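Next up is a structure, given as structure tokens.
Shown here: the complex without one of its protein chains, the others still in place.
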Amino acid sequence: MTAFVRDQWYVAAYGREVGRELLGRTVLGEPVLLYRTEDGRAVAMSERCVHRRFPLSQAPSRLDGDRVVCGYHGFTYGTDGGCVSVPGQQRIPRTARLKTYPVVEQDSFVWVWIGDREPGDALPPRAPWLDSPDYTVVSGMEPIDGDYGLLVDNLMDLSHETYLHGGYIGTPEIAETPITTEVDDTAGIVCVSRHMDDAECPPFYAKSTGIEGRITRWQDVEYHAPCLYLLHSRIAPVGAPGPNPDGTDPHAFHVEVVYGITPSTERTTYDFWAVARDFALDDQDVTEFLHTNNRTVVMQDVVALNVLQKSLDTEQAGYQELSINIDTGGLAARRILARLAAAR
Amino acid sequence: MTAFVRDQWYVAAYGREVGRELLGRTVLGEPVLLYRTEDGRAVAMSERCVHRRFPLSQAPSRLDGDRVVCGYHGFTYGTDGGCVSVPGQQRIPRTARLKTYPVVEQDSFVWVWIGDREPGDALPPRAPWLDSPDYTVVSGMEPIDGDYGLLVDNLMDLSHETYLHGGYIGTPEIAETPITTEVDDTAGIVCVSRHMDDAECPPFYAKSTGIEGRITRWQDVEYHAPCLYLLHSRIAPVGAPGPNPDGTDPHAFHVEVVYGITPSTERTTYDFWAVARDFALDDQDVTEFLHTNNRTVVMQDVVALNVLQKSLDTEQAGYQELSINIDTGGLAARRILARLAAAR
Partner (left out) sequence: MTAFVRDQWYVAAYGREVGRELLGRTVLGEPVLLYRTEDGRAVAMSERCVHRRFPLSQAPSRLDGDRVVCGYHGFTYGTDGGCVSVPGQQRIPRTARLKTYPVVEQDSFVWVWIGDREPGDALPPRAPWLDSPDYTVVSGMEPIDGDYGLLVDNLMDLSHETYLHGGYIGTPEIAETPITTEVDDTAGIVCVSRHMDDAECPPFYAKSTGIEGRITRWQDVEYHAPCLYLLHSRIAPVGAPGPNPDGTDPHAFHVEVVYGITPSTERTTYDFWAVARDFALDDQDVTEFLHTNNRTVVMQDVVALNVLQKSLDTEQAGYQELSINIDTGGLAARRILARLAAAR
């Protein structure tokens, strides 16, 4: 399995998932309880009661104002994790306190810090398109029964779109076109670029952009290890002008694909996926079409990775995998993850 | 997990479950076959054929008179476990014999002795209300996917009624009222008492007793480690006279709650529950109401304990639980179980 990287921010939920109901998520093996206080602040703490380990997201556990009441014996906790009430006695044991987790709500995600030291000035990486008025977003979360490293591998090598997602977002040019890879080991960022000058337009994009002929298609991957994956996707009719020197790019369609890759247990992963577009912003048909089809594509990956995990589980000892040029980005990501995991 | 205590009587079944069909139960990890002979005697023996370990409660295994015929190759056993017939030959191997288990049928239960020595004079503890003409009983058995110690913990600390069974048998006074605990280490008995002088009457009891106002509610727990749990429950209108010096108590309603706590495997448990009342003896509506609602309450525990076992299974190493006054009885029970398990 891929080692966990602690002392990092991870996407625990979408902001819309965190409210006045208790939500439980397991991040890097730690059970985390999430809810929103009456004044709207997202908080995170251990999801297990200190008394007998009852899961605090499990009914009849409940919120009482901003306090969490355990559904088993009524141990009650404040937003700072401190226990404020126990049954049958006035004295609260000094050690009755839930671990709390630093929380940042940013770019539609609720990020939690998992680690042994404090985050200090460290902030989660950005995905500003997800709550920008200039973009319309479709998104979701799918659990994967597999090591998070399988999802990193999957996303770092988009040549699989041609095969696993053929007929959806894949066309022959993706697998045919060589990649350029740049690795910033210090920052823990891997960039993989594939620029196709004259490519078939997948039905996916033809339908949503209205382009009828062949396209220029750029895929610029930017992976911020361990948790955030960005795919800057640019589609334009062949022959259309490129971006302006000032960064504006009025002749192209832009899609920003964002993945929050959150290890849950050693062999389960939360796959937070979001797709932001800068066109047809108010076209509800396009929104529905992209939501349905992007989810279909994500589920093709989920099914494949679940199968792959089962293959690896029964693989005989001593097997070796074989890597080629397309794997350059994925192998760089693995090296960074291994280094980060070991560095703690 | 909680260690098994051998050389003890355990509830293997209700008498009504043991008849002319072969019944298999696993007690302390031992597969036990139960049936009733033609003259009505309950017998228990190993549930695995000596030949190839086929389970003797599995069809087409069957009874032939008082003999058990294995459904695989026809090895046939008498009530003393001795093999009386094998296929293809007249000679019966001397060692072809199933282990038998001492059986006592008492208080509606079929008890079996699990251990390495004989029970001698030891008899199972009593729950005489369960087949007394002065009581009407509702009962059942629910399997739990959890360590039996979790059920002992649950039952020894009734403050959980306020939270887990709120709206059923729980009211605020239970968690609020301090307990008195008495431990008889030699006899292996733990008593926990909670006497509420002026308490809300839970709908559960209001409906079945007809009491309309507040109540005096006594809960006297008497746990006979490892297997039998008794809750003597007394309900009376506030202000009603107490029990007479001779033990009679005509102004109160009495409910005797009995649990047979039978470890099946290391993480499964049989939860035999029975509720005997000394009022509305012939009122079928009350019987149905109490059967339905007591089963609902038991299932609230079962669901919670199944969840708790899963929590513990994935708990990270080195976790510590925190105990308070309400746990005094449960901790005493654990100490006695540990001592009994080690003493063998």
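Should a chain be cited, it is by its letter among A and B, assigned in written order, with residues numbered from 1 in that chain.
Just so it is clear, contacts are C-beta pairs under 8 Å (C-beta built on N, C-alpha and C of every residue); 3 or more make two chains touch, one makes a residue touch a chain.
Quick caveat, the model's predicted, so the values are computed rather than measured.
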Completion exercise
Considering the complete complex, of A:30, A:105 or A:153, the missing chain is touched by A:153
Completion exercise
Missing-chain contact among A:26, A:79 or A:162 belongs to A:162
Fill in the blank from the handout: Omitted-chain footprint on chain B covers residues 26, 29-31, 48, 50-55, 58, 60, 69-74, 86-89, 93, 95-96, 265
Problem - Contact set of chain A toward the excluded chain (per top definition) - result: 153, 157, 159-160, 162-164, 166, 175-179, 304, 307-308, 311-312, 314-316, 319, 321-326
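In this text, only the chains that are shown with their structure count from here on.
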Fill in the blank from the handout: chain A to chain B, mean C-alpha position gap in Å, rounds to 48
